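Got a structure here, written out as structure tokens. Questions coming.
Heads up, one of the protein chains got dropped from this complex, but the rest are sitting where they should.
Just so it is clear, A, B and C label the chains in written order, and each chain counts residues from 1 on its own.
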Amino acid sequence: MKRRIPLLITFVVGSVLILSVFFPPAESWGEDFSIFFDIIAVFAFFLGGGNLVRIHGKKLFTRKSDWGFSVVTLAGFFVMLLAGLFKVGNPAGMAGDVTAAGSFFQMLYEWIFNPLGASMYALLAFYVASASYRAFRAKNVDATILLVAAFIILLGRTPLGMYATAWIPDSFSILQIPNLAIWIMTSPNMAGQRAIMIGIALGVVSMSLRLILGVERTYLGVDSE
Amino acid sequence: MKEILMVFLALLLAGGISSAGAQESAPPPDTGTLVVTPAPAPPAPVTNLNAKDKPNDHGAGVVVTWTPSADDVVGSTRVFGYAILRAATPEGPFLERGKVPIGEGVFEDQGSLDEVSPDYMADHVDYYYKVRVISPDTTVYADSEIFGPVQCFGQWFNTNKLPVLIFVLCFTTLAIFFITHARRGAELYIRPLAGIEAVDEAIGRATEMGRPILYVLGLGTAAEIATIASFTILGRVAKKVAEYQTGIIVPCYDPIVMTVAQETVKASYLDAGRPDAYNEDMVYFVTQSQFAYVAAVNGTMLRELPATNIYMGKFFAESLILAETGALAGSIQIAGTDEVAQIPFFVVACDYTLIGEELYAASAYLGREPVLLGSLKAQDYAKAAIMIMAVIGFVAAIVGWDWYVNLFNVPSN
Amino acid sequence: MSTARRTSLIILAAVIILFLVSWFAKFSAVQNTGAPFGISVRDGFYITLAAFCSLAIFSFLYKDNPYYKFAEHLFVGISAAYWMCVGFWSTFVGNFIPKVSRTLSDFFEVPFKSFDIFYFIPLILGILLLLRLSNKYGWLSRWSLAFIVGTTAGLNLIRYLRSDFISQVSNTFVPLVVDWEGIDAFFSDFSLAANGQFIMILGNWVVFIGVFCGLVYFFFSKEHKGFFGTASRVGVWVLMITFGASFGYTVMGRVSLLVGRLTFLFGDWLGLID
Partner (left out) sequence: MNNLGLIISLVLIAGGLIWLLVRSLSGREVERPIIFIFMGVAVSVPLLFNITFSEKATPIVKAVFDKVEYLPEGSRVLISFDYGPSMAPEVQPMSDAFIRHCLAKNHKLFLMGLWATGQSLNADAVERVIKREFPEKVGGVDYVNIGYKAGSQGVLNVIITDFRKLYATDVDGRDLDSLPIFQDIKSLKDMDLLLSVGGGFPGVKEWVQFAGDPGNVPTAGGSAAVTTPLMYPYYPRQLVGLLGGIKGAAEYESELKKHYPQFDKMPTPGVAMMGPQTLAHLMVMAFIVVGNIAFFLGKKRDS
């Protein structure tokens, strides 16, 4: 029972959703199920939030190293939670949108959440540089191809590429770096992307089938029973 | 199997006929007759007005078609567009349902099935249509004759999606065939996947170093196949970890993913015969915000200094931030994602990367169970079929077999 | 007191002083431009806070440090609660309540839509999920997981098959020759111009062969030897070009993000640029 019923649910739900696509009266089911999924996810928030509070509370009470930072997390969590659930300072009161401009919730979002997130994102510019330094080495044929393609595209995006190859006559203009960069983006790059996408689609179809047929079941933790 | 073949053949035939009937060449532009008329005469009305129920829908849809006005030619100023009007009786009143630009001869009158909607369009009720040719001068127009009555109604099967259904059926048959074949004990060869071979080695290394393994399930919800594939890989990794008695850290982005991951890791420890070594805090929730999650995982990497970082699942812009920080911490890194835009970053910054489809294959490969391997075999046959179809498509593009190309153009509804 | 501890305390004091200085400088500057007093103090604080948060994150580039740790922990706490609140108000109150209860709809001040019995499915599954916390009935939560996985599998199977698989295959159907006017014309007009006939034809060939070999690389059940070996080698090369090119192409976007952040720091905060 503990093992059969979940597999049966997966099978029924999965196959019903596949078939619903082909029958117009059932067409909207997929959408409905996605909404159900979102609602279940709200319940899961309790599990998530509870887990967060438990982990950091434990660190705090057992005075583990860095417990002070757990206080920061818990304080941030509860302040934000209360601000959001009770819509503190919301110009339209409880009926207003939770993210309405001017509310305390939105203030915290704008001046703490947002700058922190944008800065994290901006770190990418630095990591792009360090990754290219570290990884673009002509170690073997594959790595050399990777390196050369990246280098041509990079060159094509600076004035240098144009200056360096402007002397090439028009009848050989494909060899001018900007043109070569465009050609790489629209031909071999496109081919590679497409091969990967077709492969992924097949992989998803096959994986979905294995799940529906109950062949793949690690996620249920039922291997052990 | 025979039925499928019949349907397939019927489809090919239908495709061939429909493409033969289409493609009527536009009349040549008559630029010579263009003289400024002092009083604007109304443009020629449309002809061949027709309306019928929109096929393959759930009702409340009518497709109106017509032959564009004789004045709708390149360079003529007399036609500006078409307005489609509908009434419940031939006498009217006719209300405008929409407009289309010049050169077009089709309009889908899409109503709502919802009775309270102002746009409600009842099924099995008579409607009358006419098409108005609009000129740049709003007072000058030409109405077509009225067409009707026409009724809309729902269909039970969407024939537009027949090709998809055929693909689904073919692939399912193929997969079930190979899975049963494999169950009977046939030997199946599977090529090695470098990224997966490295997993065992990496766990061994972690044991030697006495450091934990960091397993990141990515930013996908449990509604992503990539995340589910990652669960099965996590299951195998956790089992090995339990056997070797190494530590594992699984920070989660999504609460449901956390729930499933806890279940998976717990079961793996049970499987390995070490339920006592399982600790609830191995799998924990961080936050459901992309960059806050990355900030936390980055911190974990530099503080816990895991011997190996495994990234499997859906990743977005954070892929490179994670992989570079991991490299800084000196960890061996194995990644796998089906997010095409992020694969390059993992390939560049990680030691091993499972590219797209390999991620899905990995779970089957790790299991080494014949049933799972059987489905890989089916995937390969499907790939071979695509290659053959693509070669035919190449020929088709030259010879001009439009029906063949059309076979792959599945309408969006 | 150890030297390390003393140094870190001095740095902390310096950071606090800098923060206060920046705050005061900011609001007096804002005040001079004519904004009302109360708001400008608050805005000065917020801008300074945002700037220090950004700097704390950037400090991670040097190494892990307490300021980054502080920002990280604050970020985790705030963001976790943020999404919970948004999920609660938009999904639970916005989508779920109006479909199940008029009383609750009135309580939350959302318009009641119509009663829908099917909305009890996610309610029950959600409660089952919470049973995980119980040792005795924890196994029931697997029913919810099974539902989620079934939904995922069903929806994705069709979605990928249609949008990625079939349409990508059909996009590969490109003509092998473009603007063909006979072999003589091909050779007499032959050029390596970027928009010339030869390069266009070459592009189509590369796409076709690239997809073909790329797919061969993804063959799992065939040993990569002989013809398969060669084709899969070529496939790997095509993939490598793809990865290199995509990497190079994204650099511009990544730099734009940094430009945006630095514009905030130099402009909005320090007022160095306008």
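The rule is short, and it goes like this: contacts are C-beta pairs under 8 Å (C-beta built on N, C-alpha and C of every residue); 3 or more make two chains touch, one makes a residue touch a chain.
No experiment lies behind these values; they were computed from the predicted model shown.
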Problem set entry | Shown chains that the omitted chain touches within the full complex | A, B, C
Problem set entry | Touching the absent chain when the full complex is considered, from A:F23, A:F46, A:W67 or A:F126 | A:F126
Problem set entry | Among A:F23, A:F104, A:F151 or A:F172, residue touching the chain not depicted | A:F151
Problem set entry | In chain C, positions touching the absent partner | 61-62, 195, 251-252, 255-256, 258-259, 262-263, 266, 272-273
Problem set entry | Positions on chain A where the hidden chain makes contact | 125-126, 128-130, 132-134, 136-139, 147, 150-151, 154-155, 157-160, 162-163, 166, 170, 173, 176, 178-179, 182, 185-186
Seminar exercise, completed: Listed in rising order, the chain B residues that touch the chain left out are 29, 34, 36, 74-77, 79-81, 101-102, 136-137, 328
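The rule we apply is simple: only the chains that are shown with their structure count from here on.
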Seminar exercise, completed: When A-C and B-C are ranked by contacting C-beta pairs, first place goes to A-C
Exercise. Could you state the distance in Å from the CA-based centre of chain A to that of chain B?
Worked result: 16
Exercise. What is the distance in Å between the mean C-alpha positions of chain A and chain C?
Worked result: 5
Seminar exercise, completed: Rounded to the nearest Å, the gap separating the Cα centres of chain B and chain C is 19
Exercise. Which residue numbers or ranges of chain B touch two or more of the other chains?
Worked result: 164, 168, 223, 225, 228, 256, 259-260, 263, 285-289, 291-292, 295, 343, 345, 347-348, 355-357, 361, 376, 379, 383, 386
Exercise. Counting only residues that touch at least 2 other chains, which ones in chain A make the list?
Worked result: 18, 21, 34, 37, 40-41, 44-49, 52, 113, 116-117, 120-121, 123-124, 128, 132, 146, 193, 196-200, 202, 204-205, 207-209, 211, 219-222
Problem set entry | Of chain A, residues touching chain B in the complex | 18, 21-25, 27-28, 34, 37, 40-41, 44-49, 51-52, 55, 58, 113, 116-117, 120-121, 123-124, 127-128, 130-132, 134-136, 146, 193, 196-200, 202-211, 213, 215-216, 218-224
Seminar exercise, completed: Within the complex, chain A is touched by chain B residues 56-59, 154-158, 161, 164-165, 168, 171-172, 175-176, 179, 221, 223, 225, 228-229, 231-232, 234-236, 254-256, 258-260, 263-264, 266-268, 270-271, 281, 284-292, 294-295, 317, 320-321, 323-324, 327, 338, 340, 343, 345, 347-349, 355-357, 359-361, 363-364, 371-372, 375-376, 378-379, 382-383, 386
Exercise. Quick one: in the complex, what on chain C touches chain B?
Worked result: 57, 60, 63-64, 68-69, 71-72, 75-80, 82-84, 129, 132, 141-142, 145, 148-149, 151-153, 155-158, 160-162, 165-167, 169-170, 172-177, 208, 211-212, 215, 218-224, 239, 242-244, 246-247, 250
